[in-house]
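A single protein chain has been removed from this complex, and every other one stays in its place.
Presenting subunit A:
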Amino acid sequence: MSLSLFFTEEHEMLRRSVREFAEKELAPHAEEWDETGFPDWVFTRLGELGYLGLHYPEEYGGGGGDYFTNIVLAEELSRCGSGSVNMAVAVQVGMATPPVLAFGTEEQKQKYLVPAIKGEKIACLGITEPNAGSDVASLTTFAEKVPGGWKVNGNKIFITNGVRAHFMTLVARTEKTKGYKGMSLFLVDTDTPGFVVSRKLDKVGMKASDTAEIFFEDMVIPDDALLGDEGRGFYNIMWELQGERLIGSAAAIGGARLCLEQLLEYTKEREQFGKPLCRNQAIAHRIADLATKIEAAEALNYICAWKYDNGEYPVKEISMAKLFAAQVSCEVADEAMQFMGGYGYMMEYPAQRAWRDSRLMRIGGGTDEIMREIIATTMGLYAKG
């Protein structure tokens, strides 16, 4: 067994189990689910196996594992060939629920975290609004204090799991200020009157995952829906986005590995001009490049995850890891399509799904440009004087 710097035998066993599960139980449906959306049982099964709470404390039904368990999960879920499943699970375990553990009351943890770990409750995260995407600080959904609770009005868009979720971790403004201050987090049951899923959005890729547009129309939520301190919402959500980015990168890298494997297989078998495609140096060298980039993306991601797991907060490097992994996954998928020629472009082969799914990586969880912006800022490039 090859144990690396970062992985123990436990991680490797988890890796084999998740891979086997993804390949046997999920992969056969990847094509069908692009049409129908993936079914809820995927959450329940993953929950039963303990894969939705790997790094959460055992007292809440979690596995008590380290941060790398989530990296392993994201890498290996990619083996199912559908980016959607991985994205939905990443939202569940890496985005919507970490603030519940970090900032929630005991009641909130029992009500939301415990069933989310079991896969009995599906979670979504509501940050993005039609007029506030990269510029999170400009969001305007407003929670007005009313006796006994809050009355919420506003609009969220591109919300993963939003159509089927049981609860939303919501970012809303609680003060009529502008900018980073005056935002708060809430835990909202999606069956609350006034929580309206107005549309299930149709997308280029990640088609097996549901993406919602949501309106809050005089939605009244109780006092204890507030998650963490009032007014700290922006900081609290930004804190957790760092970890989520590493999980997103791991998913991107896992997807790229699968794609590269399929490309290798194809170029070994497909013959033109009397020899397999891979024996053309032009193709072989490109494949060598892709393999190198995947390896580099993975190494950077592991180092960031290791730092993050050890209590460091390397924002710049995490942004680099996310930027690079997203780009590599798109590049691999694009080149795979190229070297599979017309077959790569056909819907009946999986290359097109990787090509469509991977494209999201450069947009979701912070765009390439925003990653560069963070890197440049932390490098001090914009400092005056």
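The rule is simple: a residue touches a chain if its C-beta (ideal position, glycine included) is under 8 Å from a C-beta of that chain, and two chains touch if they have at least 3 such contacts; residues count from 1.
Assume contacts and distances are computed from a predicted model.
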{"item": "Chain left out of the displayed complex - its UniProt protein name, from \"ABC transporter permease\", \"Electron transfer flavoprotein subunit beta\", \"(2Fe-2S)-binding protein\" or \"Molybdopterin-dependent oxidoreductase\"", "value": "\"Electron transfer flavoprotein subunit beta\""}
{"item": "Candidate in contact with the missing chain, chosen from A:A30, A:L54, A:L323 or A:M361", "value": "A:L54"}
{"item": "Option touching the unshown chain, where A:E10, A:E144 or A:D368 are the choices", "value": "A:E10"}
{"item": "Missing-chain contacts mapped onto subunit A", "value": "1, 8-10, 12-14, 16-17, 20-21, 48-51, 54, 63-65, 69"}
